[in-house]
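Okay, structure first, notes after.
Showing chain A:
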Amino acid sequence: MSKISAADFVKAFQKAHPEAVKSIESTDPRRADLVVNNESFIDAAKSLRDNFGLLMPVSGGAIDYPDDNRIQMIYYLMHPGSRFMLTYRVDLNRDEPKLPSLTQVWDAMSFHEREAHEMFGIEFDGHPNMIPFLLPPDWKGGHPLLKDFKGEGQQ
Partner candidate 1 sequence: MNSNSLISGTLANLVQADQFSLMNIPSMVIEFLALNSKPLLQVLLLPGLGFILGFAIFAVWFERKFLARAMLRVGPYYCGGRAGVLQVFADFLKLFMKEIIIPTAIDWPFFVAMPVFLSTIPSLALLLIPFASNWVLWDVGSLSLPMFFAIMGIAPLIPIFSGWASNNKYSFIGAWRVAYMYISGEIPLVICAAGVAIMAGSMDLVKIVEAQQNMWFAVPQFIGFILFFLGIFIESERTPFDIPVAEVELVFGWRTEYSGILFGFTMMAEYVLFQAWTLMFITLYLGGFNGPVLMGMPTASHIFWLLAKFFVLVVFIILLRCVFPRLRMDQMIKLGWKYMTPLALLNLFFVIVMKILGVV
Partner candidate 2 sequence: MREPMIEPDVMRISWGPQHPMSGQTRVLLDVDGEKVHRIIADLGFTHRGIEKILENRSFFSGIIPVDRMAMVDTANMSIGYVTAIEKAAGLEVPERAKWIRTLVCEMSRINSHLYAFGLQAESTGYFPAVFLWTTVDREVLLDLFEELTGARWSFNHFFPGGVHHDLPDGFADKVLKAVKYLRGRFKDYWDAMVENPLFENRCDGVAILKPKDALKLGATGPVLRGSGIDIDMRREEPYDAYGDLEWEVITEDACDVMARTKVRYHEIGQALNIMEQIAQSIPDGPVKGRVNAFMRVPEGEYISRVEAGRGELGFHLFTNGTGNPYRVKINSPTLRNMYVFERLAELNEVFVADIPVIINSIDPWYLDSDR
Partner candidate 3 sequence: MSWLRKMLKPLMIVAPYVLRNSQTVAYPTERLMFFERFRGRHVFHLDKCISCGICARVCPDASIEMVEIEGKDKKYPQIDYNTCCLCGYCVNQCPRQALEFTDIVEFATADRSELVYSPERLMEVPDIEDILPMMKRRTEAYLTDKEMKYRKVKDV
């Protein structure tokens, strides 16, 4: 497993995919944050896995910014060689968040995408079995982790 530190990962990725990167920085020697624009989301992920050695999927989740009308989907990946953690982010429009599913690159993300689908209402197309994950199957109360969630009763 190649040992490449977070800082020169940032420089290498910047050089390799300049058009895909919206913003990338590494504040802490063991962290790297990469925001990708939506079109090149999947092939940037493929190159991350193949050329840069980010083999290990850690987790995935979303965060809702209602005031500037966007939901950011974050995937946490780990580099098994030098053990730094990359947060691979993509911004989605809040009204109808759609995203190609990342299970085609790391299939361990299927649980986390099912949870994001339930909690935030993000549509992942291409997901193998998009069934309810944590919430009860007959849940009609909308998406709980959105900021404007008022509870199952009022929905």
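The definition used in the following text is that a residue touches a chain if its C-beta (ideal position, glycine included) is under 8 Å from a C-beta of that chain, and two chains touch if they have at least 3 such contacts; residues count from 1.
Criterion applied: all candidates are chains of the complex that A comes from, given by their letters.
Remember, predicted model here, so these are calculated numbers, not experimental data.
Any copy counted, the candidate of 1, 2 or 3 that touches chain A in this complex is 2. Looking at the complex, you find that chain A touches candidate 2 at residues 30-31, 55-59, 61, 63-64, 74, 76, 78, 80, 83, 85, 87, 106-108, 110-112, 129, 131-137, 144-145, 149.
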